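The complex is shown incomplete by one protein chain, all other protein chains being positioned as in the whole.
Think of it as A, B and C in the order they're written, each chain with its own count starting at 1.
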Amino acid sequence: MELEKPAGVNDAGYSPKEQIINDFCITFSTVNGSGSATANTTLLRALFKMGIPVSGKNIFPSNIQGLPTWFTLRISKEGYFGRLEKDDIVVSMNPATFSKEQEYIVPGGVLLYSDAIKLPVTRQDISVYPMPVNEILSAAEVPQKLKDYAANMVYVGILSELLRIDFENIYQALDFHFKGKEAAIRSNYGVITLAAKWAQQNLKKNDPYYVKPMNATIGKIMADGNTAAGLGALYGGAQFVAWYPITPASSLAEAMHEYLPILRKDPVEEGKETCVIVQAEDEIAAIGMAVGAGWGGLRAMTSTSGPGLSLMTEYLGLAYYTETPVVVWDVQRVGPSTGLPTRTAQGDITFANFIGHGDTQYILLFPGSVKECFEFGWRAFDLAERLQTPVIVLSDLDLGMNQWVSEPFDYPDQPMDRGKILWEEDLDEILEKTSDKWGRYLDIDGDGIPYRTLPGNQNPRSAYFSRGTGHDEYGAYREDPEVWERILTRLKVKFETAKRYTPKPSIKKMANARIGILSVGSTDFPILEARDHLARQGLATDHLRIRAIPFDAEIGEFIRNHDANYVVEINRDGQLKQLLTIEFPEHATKLRMVARIDGLPLSAKWIEDQILSQEAK
Amino acid sequence: MELEKPAGVNDAGYSPKEQIINDFCITFSTVNGSGSATANTTLLRALFKMGIPVSGKNIFPSNIQGLPTWFTLRISKEGYFGRLEKDDIVVSMNPATFSKEQEYIVPGGVLLYSDAIKLPVTRQDISVYPMPVNEILSAAEVPQKLKDYAANMVYVGILSELLRIDFENIYQALDFHFKGKEAAIRSNYGVITLAAKWAQQNLKKNDPYYVKPMNATIGKIMADGNTAAGLGALYGGAQFVAWYPITPASSLAEAMHEYLPILRKDPVEEGKETCVIVQAEDEIAAIGMAVGAGWGGLRAMTSTSGPGLSLMTEYLGLAYYTETPVVVWDVQRVGPSTGLPTRTAQGDITFANFIGHGDTQYILLFPGSVKECFEFGWRAFDLAERLQTPVIVLSDLDLGMNQWVSEPFDYPDQPMDRGKILWEEDLDEILEKTSDKWGRYLDIDGDGIPYRTLPGNQNPRSAYFSRGTGHDEYGAYREDPEVWERILTRLKVKFETAKRYTPKPSIKKMANARIGILSVGSTDFPILEARDHLARQGLATDHLRIRAIPFDAEIGEFIRNHDANYVVEINRDGQLKQLLTIEFPEHATKLRMVARIDGLPLSAKWIEDQILSQEAK
Amino acid sequence: MATQILVPAAPQTNASGFTRNDYKGLPSTLCQGCGHNSIANQIIAACYELGIAPEKIIKFSGIGCSSKSPTYFLSRSFGFNGLHGRMPSLALGALFADHTLHGLGVSGDGDTASIGMGQFKHLVRRNMPMVYIVENNGVYGLTKGQFAPTAEKGLELKKHGKNVFQPVDICMEALASNATFVARSFAGDPKQVKELIKAAFSHNGIAVLDIISPCVTFHNHEDSVHSYVGGKAMEIPLHEVIYVPAREEIFVDDFLEGQTKEVTLHDGSIIRLKKLDKDYDPTDRHRALRMLDEAEKNNLLITGLFYIEPYRPSMFDLFPLPETPLNRLPEERLRPARESIDQLNKMMF
Partner (left out) sequence: MATQILVPAAPQTNASGFTRNDYKGLPSTLCQGCGHNSIANQIIAACYELGIAPEKIIKFSGIGCSSKSPTYFLSRSFGFNGLHGRMPSLALGALFADHTLHGLGVSGDGDTASIGMGQFKHLVRRNMPMVYIVENNGVYGLTKGQFAPTAEKGLELKKHGKNVFQPVDICMEALASNATFVARSFAGDPKQVKELIKAAFSHNGIAVLDIISPCVTFHNHEDSVHSYVGGKAMEIPLHEVIYVPAREEIFVDDFLEGQTKEVTLHDGSIIRLKKLDKDYDPTDRHRALRMLDEAEKNNLLITGLFYIEPYRPSMFDLFPLPETPLNRLPEERLRPARESIDQLNKMMF
C-alpha cells in the first residue's frame, strides 16, 4: 500500500552542531480514557523501529476516565531508560494540568498544546507550538464520538513532523497496534498525515530537537514485564494459574490468557490445552487454588500486587511448612494499604521476606528487566519444584506495565527441573533402596529436600497426608518437641541448599571503585545512568544487582570489598538494606540507605545526588 | 464445716538434712478430657495458699479427648517459675506414655502411678508408689461415669499425704474451683481424703520430698495471662471487642465476656453495659470490626493467635495508613502455619513488625508477666489512641494460658489518654486557633500526630473521609508524589514520637557484668534463674527486657556497654535479634543468638548452657 | 421608573432546614454515564427528601468504581472507604460507635459477591441496621472489565472470553441469609431507586438494595440486562414503590382499594406498593424465593421490594447498649471504680 508521507517542517535553522539529536524526553499530558495510549505507544514503537533506544512510562490515575494522565517518552542514544526529572518537550492536551506542566520544561524546551486550551503560556524561554486540533479533526471528517480519541493522532502527526519521525515506522506501529485491521489503521494514519501536513505548511521549527535513525534496536523486541512474565511462565510449563484482578498485576494473567491458546495447545490430544487459568473469587482463593495445584503436582502460580499479597499470608505459611511448590508474582505498587494503585514501588520486600506467622523463609526473585521477567517466568517453577517451596517474584509496576526495549527472549537453556517427584516405579525403587524407609518429609539426600509423591500415583504406598500441623518425616501428626525442631531445622538446611539453584547477583564493575551500589529490580536502569554520571565526576562505582534471596555469599564479599555501599531502592524504610543488615551484620556499618518512595521510578539524578551528598559527609 | 483431714504417711526416715523441701518439680501425666485439670490446679492452688512459690505448666495436645497431656508443677522456694528439664516426681495415669516418662525422673526421684497400668517400672533408682486407683474409687462409691474424672482426685489425696500438703488448703482450692458448690466440693474432697487415708495406712515414705508452709505468696494472686489481659482491657475502658475463637487466645475474649457484666455495668444507665463483644465470622472480620470501631472513637480490640494474625494483615496496613487506633493481642503459639496450636512460642515477632505490604511500622508491646498483661491490657488503648495507630501486643501461650503467681493487679496509675480527639466545640476552637486550617491528617503540633474528629460529631466541619488510598493533610484523595512522600514521612515522625509514650525496657544488673542478655516476654522467668546460676559460676550478667517496639535508645546503650549480648527467644530464626540488628547496626556484631523453638518454654538450664558454650568460643 | 431590587431567592430547604447542596459531594471522577453516578444522585435526593442531617449518616464502601462513589455524595457525612470486600465488618464496628447514626454502605458486585461474599452474608445474618447498596454492573469496572460473579452466563468480554459460570443472585443470597429488607432496582429507573433508598433508611435492620448499574465503559452491550438499553427493555417492576414518611398524612383515596399494599416500618413510615401486574406480598419469604427462582430461570429483570420483615430485632437490639452513644461515654462510665480492683484481686486465686 502506498501512503502519503509528510516530509518535515521548515527549519528555523538550528545548525547541526546545536541540534539535540536522539537525547531528550517528551511528556504527553492527556486525560485518561481518551485513548492517548494508542497515540503514545505508536510514537514509542515508531522510534523503536527507527533503531533508537527509547522508553516510555505511563503515569496514570487510579480511575477509568477523565483524570490527568502522563506518558513520558525518553529517547536516549546512549540507551538510558531511567526516568528524567525534567521534560524537554511537553505535549499538553489537558487544561487541568497545563500550567503545572510548563514548570517542568527545561529552558529552551518545547511546548506543544491543543489550542482548545485557552490558558496563558507562562514560559518565555521555550518554543511554543499551539495545535489547531479541532480544525484538523474537522478537516479529517472524524465523527464526533471519535474526536477525543483522534485528537491524540493530531499530536502524533505534528510531533512526528517536528522531530522527523519516519512515517513508514509510524505506519508499522499502527499496523501492529491494530493487528492489521485496515480500516482502523487507515483512519488513524489519515489524521496523522493531515496533521503532519498542517505542521509542514504552518509551523516553523525553532527548537533543537531531532531524531535520527540509528541501529541500536536491531534484533531487539519491545514488551512489558507482565507480558514477558506471563510468556515466560507459559514456556516454563505453567499448568495452573489462579488469579484475581488487581492493578498492576492483572495484565500478567491476562497475557497468559491471551497466549495460552497460541502456545499451549496440547501437541498430543487435539483441541486440548495443557494449562488452566481460573479467575478466583479473591486472592485467598487464588493462592489456595495454586497451593492445591502445586501440591497436586502442577506447575502452579498466581499473580497479584500488595493488597493481594497481604491476603495470601496464611496460605504462604502453609505452603512453606508443607513444602508445597507454588509461584507468586507480586507486581509491586505503592503501599501501605490501597496506597497508590497505579504507581510503582519496591515496598513489599521485608513483608514478602517475613510473610506469615512463625519462622518462615521464602525464595524471593527480583527481575531487573523485561527479559529477566521472561526468564524468571520459567525459572521460578524450576526453583519452586526443585526446592518444594513457595517462590515469590517481586516485580513492579514500572517494569510490569511499561513497554521496554529488550533483548529478545531466550528459549529456556535448561530442561524443566521437576524436582524430586516419585511416580509408581520410582517409589518402588526408592523403597527398595532405602529398605522401605521413604517418607514424604525424610531427607534422604542430605540436602534438606525430601522426595514427594503426587496424587493419582497408584502405588499403594504412595499416599501421604499433608498438614500445616506438626508432622514427622513420614507425614504423621506429631507434637513432640524434638520432631518439631528437627523438621524446622531441616527446612533451614533446605534454604541453604537453595543458594545452589537461585540466580547469582549480577555485578558490574569500574576500575578502582571503592564505592558499591546494591539494588534489586528495575532501579537497574537509573543506576546504570547514575554510575556513568558519577564516573564522569570522578567517582567510580561498582554495582551489584541482587537477583534472589537467600542472599548469595558473593554479596557479602562485595560489601566487604567496598568502603561504602549504597543500597538503592524504592521504599521509605530501606527494606533491602534492612535485610542485608540482618544477613551481613559484620558489614552492617558499611551499608547506606538510598531509599525513597513517591510513586515515581527513581531518577538517575536523585540517586547520584544522594550518593554525592552522603559521600560529602 | 469440719472435714476429716489426714495427717501424713509414715516416714521412712529421711533426716531433715536430707529432705528436699519446697524445691522440686512434679509432672502429672494423664489423658486430656479426663478432668485432670481440676486436680492439677487444685494442687497448684493449695500450694499457693501454703505460701509457697509455685508454677504450673500445661502441655496439652491439640484435640479434645483421649490424648496424652502433661501438667508440670514446680515448687520453688526461691521463686523460680521457669520450666525444668527433669522431673523429681512423676504421677503417671496414662499407660501410653508410662515408659517414656520414667526417663525424665531424676535419680532418687519418685514415681507414683495408677496400678491399672500393667507395664514394667524400669527405673531402680527411684521411689515407686503404685496407687490402687480403682480400689479407692470403689470404696468411695464413685459412679461409673465419673470414675475417669475422680481418678485424678486419688492422686491429689495420695500426693498430698506424701508431701504434706495442707488439706485445709486443698479444701480452699476446691471451694474456689467449684465456686462454692457444696456437693461438688464434698464429693471431690471425699475421694481425696479416702485416698490420703489409704496412703497413710499403706505407704511408707521413702523419698526426700516435702513441702512446708512459707509466707512467700502473701498478698499475691494467681491468674493466667489471658484473663489478666482481658481484665486489664476492661479497666482500660475497652468498648468494642471482636474476636474469633483460636487456641491459645480464646480465653482472653472469653474472660472479657465473663467479667463484662461484673465490671462494666453502666453506672448511669441502668441495665446497660459499656462494652460490646462480638464473635466475628473470622479474623478478617474481627479486625475489620475493631478497626471500624476504633475509627468510630471506641477503644477497640481483637485477640488472636498466629493464623489469625496472618489473616489480619491487610486490615492492619489500612489501620496504619489511615491512622486508626486498634489493639491486637496475639497470644503466640508455635508456627508456621497451624503448627503446634497448643504449644508456646515467640515466633511472630518479625512478622508482626513487618506485617502488611508497603512501608509500615507498628507499636509492639511484649508483656513479661501476668501483671504486665493486665497493665498492657489498659495501656495499649492509651498508646493506640494517643498515637492513632495499631498496637500489637505479643503475649504467648505459656503466659496466657497457664496460672501464675503474681503481684496483685494495680489500678491504672494514669487517667485514660484518649489522644487528640475533637468534639463539636473543640473543633470550633481549633479552627479558630489555626485560622480554619484543621485537617484530619495535618500535623499541627509537630509531633506527627494529627487531630481527629469522630462520627456523630454534629459540627458541619467535622466530617472527613478515610481511605487507604493516597490522601493529603485534609483527607482529600491525592496521587501527587510529594503528598504521598510527605504523609509517609510524617508517619515516621509519629513513630519517633511513640518512644515518648511506650514502656521503657526493664533492666536488671549485676556488679561488673560484661555480658548482656536481651529478651522479651515470658522468657523473663527462666532468664532470672539462668542468671543466678551463671552468677554462681562466676559469670555476672545484666538483663534487659524489651517491653516495646519502637526500640528505646537505652537498648542501644545497653548493647554498647556489654562485650557480648545474648538475645534469648523462643523461635528458630532469632527474630528479636534480627530486629535489633536492623535498629542498631553499629552494634550488630555484639549480638548473639540464643534461640530455639520446640514447643516448650525455655529452661534456665538451656539458656545457661547456650551462653556458657558461646562464651567458651 | 422604579428600581427593582434583586433579592437572591432563598435556596429551597427540606423539612429539617437543609438545602440540597448540603447533601452533595465532590464532582464525580467516574466515567460519564456510569450507572453509579445516577445512583449517587438518587442517594442525594433521597437523603434530602428524608431530611436526615448529613452529620447523622456514615458512609462506607469497599474498593471499586462503585466504592469510590461515596465521595460524590454527602460531603458532610463521615465516611470510610475500606478494603476490597471487607466493608461489612468495618461498617459494623463503626456503627457501634454511635447507634443513633444511619449507616449507608455502597459496594460493587465484585466487592460484595466475589471477595466480599462471606462478610456480606454475615452482616445480613446479624441484621445489622444499615442501608447496603450493591451497584451491580456484572463486571469489575475499576480493574478494567473482568467478569464479576454477577456476570450473565455466556457473556463475552474482551481479553476474558466467555463467562461459563452461573451468576450470583445478590437478592437470593440476602434472602438465604434471612435478610429483613431485600429489593432490586435499576439505575435507569431513578424514581424507584430513590423511593427504595428512602424506605431502606427507615428500616430497622439490614436493607439490601441490589441496583443494576450499567458500566458504560466495559459492559454496556444492548442485549445484556446490565446495560441501559437492555435493562430498560427487560425491567419488569413488581409494583410501584411509594415511601410515605411517618409524619405525613395519608390520603387513601389516592389509590383504589385493593390496588395497593402497605407495609409499616419500624419508625412509623409506610411503604406503599402500588400493584402493577399481579399481586405480590413482600412479607412472604417463600414467595420471594420462588419469584427469584423463576426470574433466574426465565432471565427476567424483576425490580421492586422483594421482601421485608420490619420487626425482627436488629443487631443493636441484641446488646444492652446505653442510650448515650458509646463513643461519647466519659471515662467515669468506662473505667471500673478504683475500689473494684481489690475485690478483683481477691477473686484471682
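Odds and ends about this structure:
Definition applied: a contact is a pair of C-beta atoms (placed from the backbone, for glycine too) under 8 Å apart; a residue touches a chain by one contact, two chains touch by 3 or more.
Values in this document were obtained by computation on a predicted structure and should not be read as measured data.
Shown chains touched by the hidden chain across the complete assembly: A, B, C. The chain omitted from view is touched by exactly one of A:I126, A:A151, A:M222 or A:L422, namely A:M222. One of A:Q124, A:N215, A:Q458 or A:N512 touches the chain omitted from the figure, and that residue is A:Q458. In the full complex, the hidden chain is touched by subunit B at residues 33, 62-67, 244-247, 250, 254, 257-258, 279, 281-283, 307, 337-338. Where subunit A meets the missing chain, the touching residues are 45, 48-49, 176, 221-223, 227, 231, 234-237, 239-240, 242, 263-264, 266-269, 271-274, 276, 278, 280-282, 284-300, 314-315, 318, 322, 406, 408-412, 415-416, 453-460, 462-469, 477. Subunit C meets the missing chain through residues 114-119, 121-122, 125-127, 149, 164-166, 168-169, 172-173, 175-178, 285-286, 289-290, 293-294, 318.
Everything that follows uses one rule, which is that only the chains that are shown with their structure count from here on.
Centre-to-centre spacing of subunit A and subunit C amounts to 40 Å, using the average Cα coordinate of each chain. Among all residues of subunit C, those that touch two or more other chains are 83. Under the contact definition stated at the top, the residues of subunit A that touch 2 or more other chains are 62, 307, 337-338.
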